[in-house]
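One structure is given below, represented as structure tokens, and several questions about it will come after.
A single protein chain has been omitted from the complex, and every remaining protein chain is retained in its original position.
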Amino acid sequence: MKRIGILTSGGDAQGMNAAIRAVARSANSAGLEAYGINYGYKGLVEGNIELLDLDRLDGIIKRGGTILYSARFPEFAEKEYQIKGIDQLKKFGIDALVVIGGDGSYHGAERLTQHGFNSIGIPGTIDNDIPGTDFTVGFDSSVNVAVDSIDKLNDTATSHQRTFIVEVMGRGAGDIALWAGIATGADAIVIPEHKYDIQAIADKLNKNRENGKDHGLIVIAEGVMSAQNFKEELDQHGDFDSRAVTLAHVQRGGQPTAKDRVFATQLGDYAVRLLLEGKGGLALGVHNNKLIATEIIDTLENHKHQTDLSLLELNDRVRF
Amino acid sequence: MKRIGILTSGGDAQGMNAAIRAVARSANSAGLEAYGINYGYKGLVEGNIELLDLDRLDGIIKRGGTILYSARFPEFAEKEYQIKGIDQLKKFGIDALVVIGGDGSYHGAERLTQHGFNSIGIPGTIDNDIPGTDFTVGFDSSVNVAVDSIDKLNDTATSHQRTFIVEVMGRGAGDIALWAGIATGADAIVIPEHKYDIQAIADKLNKNRENGKDHGLIVIAEGVMSAQNFKEELDQHGDFDSRAVTLAHVQRGGQPTAKDRVFATQLGDYAVRLLLEGKGGLALGVHNNKLIATEIIDTLENHKHQTDLSLLELNDRVRF
Amino acid sequence: MKRIGILTSGGDAQGMNAAIRAVARSANSAGLEAYGINYGYKGLVEGNIELLDLDRLDGIIKRGGTILYSARFPEFAEKEYQIKGIDQLKKFGIDALVVIGGDGSYHGAERLTQHGFNSIGIPGTIDNDIPGTDFTVGFDSSVNVAVDSIDKLNDTATSHQRTFIVEVMGRGAGDIALWAGIATGADAIVIPEHKYDIQAIADKLNKNRENGKDHGLIVIAEGVMSAQNFKEELDQHGDFDSRAVTLAHVQRGGQPTAKDRVFATQLGDYAVRLLLEGKGGLALGVHNNKLIATEIIDTLENHKHQTDLSLLELNDRVRF
Partner (left out) sequence: MKRIGILTSGGDAQGMNAAIRAVARSANSAGLEAYGINYGYKGLVEGNIELLDLDRLDGIIKRGGTILYSARFPEFAEKEYQIKGIDQLKKFGIDALVVIGGDGSYHGAERLTQHGFNSIGIPGTIDNDIPGTDFTVGFDSSVNVAVDSIDKLNDTATSHQRTFIVEVMGRGAGDIALWAGIATGADAIVIPEHKYDIQAIADKLNKNRENGKDHGLIVIAEGVMSAQNFKEELDQHGDFDSRAVTLAHVQRGGQPTAKDRVFATQLGDYAVRLLLEGKGGLALGVHNNKLIATEIIDTLENHKHQTDLSLLELNDRVRF
């Protein structure tokens, strides 16, 4: 093996650049060259491929986004494009591929492996909703961005006796909402995995006011409904001087946290070592604090991301 | 003079606590006691007043929000309530008052002074829209929060070739939009003080794409329209893969910047020194880098905040 | 059981306040009152004890330091003082105690339990060097502070072709150095657990310069030697335009990260639940991503903190 290719796919997440760097550096250490494929699977098919040298990699470990860009390319589900992609890789003398992205991106890696081109997936997404891993690259950073923003909102809530309803990312998974909500002392956390009770939430806020706490915080995952819709529903159960705020794309960007950088570095290096052993079709992750590699097919077909619902019970006990 | 009172009014802004501390400490240094009035003019009328001692003040210089809370109280426009407020102040032996807030809050200070109770206003608001000062306490912090958020959005914009339309605060004044837009390299800044040309903006974004810059950023002040409405208008002039983001209340909170802390400290101390000289009915501020005190009536009636439109021309020259 | 006491002991760490809040709130939820003991074991013996009510707890989840203060009190190793402490607790009607601090603090909790007063320890220290847990409260925050500082130094190193030698905390454990070093792309990480080879490090830096990377970064744990001493040693092996920087106490303070807040909240709540079950003499922690409780005696006598040395090998592969 002489050359390893890397691409990022799906939504960007903090730590993707740290993973790119780790793949490239670990490959270099093993005597291989690393090539970056720009614009995901689209760039793969188009042959938008460049050597990752010192200049491209220097200083990127701390940067948000992805220096390899990302792009939608649903056509890659078709075999024709997969074969074209492999042809491009071979043209550049590339022998194996690392794909950083969500579970949608894993399918491509799986197909390429089935066509004889070893490919490995690294879970990069802020939502933490990928099966086969307890955590994804970007999740920790994203939660910290959300927490930092909600801390600021709490300043105003306290000063003005308001209730903020804050919508965080997470279409199918409530992980960001759970972590951010506990870390900011939310009065309620509303997630797709658990049916909420609007009357109980209003009762709680009212009881807080009776007890002398006249500001409130509700963190809601976008997968349930918008903050604005939740506000309108809540307003029908009492007057909490409520305000709806949507944190939106801010959660995806900025410098990755230490944890995401270290984790991304571990996974990038692990991917290279597995490819050097001739392996492919694997999804990397962490389980019980240990790095793991599972078959992509099995992982996607037979496993689902499990949100840690014990955090919801925890919040019921520690909120005021 | 033995005791000085302090209250915060209107929307909270970073640096209000630094101003409260400065008033209290400067009063203490001059041998006076300082009393905090909770919940603005409402608390004044209700006599919600407490000594500001070491415990209340320790560590607040760095905190967002206001430890004295704020509350709406339009009734204070009536003389009856103003007299009640003065009665409460006298009951606590308070001889003079500092009001931290927006121009709405200045009216109260003016009335109290007219009734013989010397009161001075400190400009505390993120919008920078108060006449009689080049800058307000909170503006610098708020711009930095906006810039930090937009930096994060730029990571995603670059990775995904998108155009973000970011709505920042500023109902009547485009100052936050101007500063934040220049500091983040906006392709267009849209403010209430200047008519925008949607076709020119679309042309600019298209030209950028031709020249190889495939992501975009438009910063818009809330006073013009919502980010979402602007997006819909822009989308009719081209396909820029646009996304609308509203930074909302996040801009009001968090730790004040060094500049806001120093500025708030200067103003709080200045207010005490003027009150000690027997002055009242003044609005404090900074003009051409020097602290100034102007008559509230004259300031509100005869002056308007001047947004620095040279920044708009500057951005036209330095954007790509 | 009616009342639970809480104290913090040893060096302060980010997240201690989040743990205090969690203990108090979880106790409240179970129908108990929570009392804070100021100034650690010293305050315990002196009876410096207060109810933790809404006002004391509001907003502390995000604050660095400890609202209960900490103080040295080696006298608590003597039985006489331990009994005095229990007397004070009984005087306040307190039935059980949570101690947040390092392994030194655990001894006190162990003794109190042996005297019949159930006490549980929560690992709070930035160094991550407490046996019985994979991570301590404060470690993640501290690493992020170090990373943020080193990122800044890297700006100057790159601009001026310098080599920075950065000393981070960690007397016996290299964990902060390892994590911060990997997260910032260090050329070498020097820790107490592994003998360093100064010639090899100099060779690496020289080779980097030959390959076009003319700036350098070495992260060293304080337990090995000071940055200044290391610099002097390194300077004898080549001219790297080196600068020594000691991050010092800055690493202990500031707002805790999301992870430390959630982890501290989990542990505080877990402590209350165990005390309610009538248990004591336990050290809490996390192992393989699960909360655990181990006997303090066994933990301190038979276990040692294990630094993850695979991170050192990882860095050898991914550095330039």
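By written order: A, B and C. Residues from 1 in each chain.
Just so we're on the same page, contacts are C-beta pairs under 8 Å (C-beta built on N, C-alpha and C of every residue); 3 or more make two chains touch, one makes a residue touch a chain.
Not measured: the values here are computed from a predicted model.
Touch, as defined at the top, links the missing chain to these shown chains in the whole complex: B, C. Considering the full assembly, B:D269 is the residue among B:E110, B:E167, B:E193 or B:D269 that touches the omitted chain. Only one residue from C:R25, C:K204, C:K231 or C:R252 touches the chain missing from this view: C:R252.
Taking the complete complex into account, C:D155 is the one of C:D155, C:D239 or C:D298 that touches the chain left out.
Screening B:N154, B:T246, B:T294 or B:T307 against the full complex identifies B:N154 as the residue touching the chain left out.
On the side of chain B, touch with the chain left out of the figure occurs at residues 18, 21-22, 25-26, 28-30, 54, 57-59, 61-62, 134, 140, 143-144, 146-147, 151, 154, 158, 179-180, 182-185, 211-213, 255, 257-259, 261-262, 265-266, 268-269, 287-290, 311, 314, 316-320. Hidden from this view is one chain, which touches chain C at 8, 11-12, 14, 63-66, 69-71, 145, 148-149, 151-156, 158-161, 164, 243, 245-254.
Throughout what follows, only the chains that are shown with their structure count from here on.
Judged by touch alone, the chains other than chain A, held in their current positions, sort into B | C. The angle of the rotation superposing chain A on chain C, based on CA atoms and rounded to the nearest 5, is 180 degrees.
When chain centres are set by their Cα atoms, the one at the greatest distance from chain A is B. Mean C-alpha positions place chain A and chain B at a centre distance of 35 Å.
Centre-to-centre spacing of chain B and chain C amounts to 38 Å, using the average Cα coordinate of each chain. The multi-chain contact residues of chain A, meaning those touching 2 or more other chains, are 151, 154, 158.
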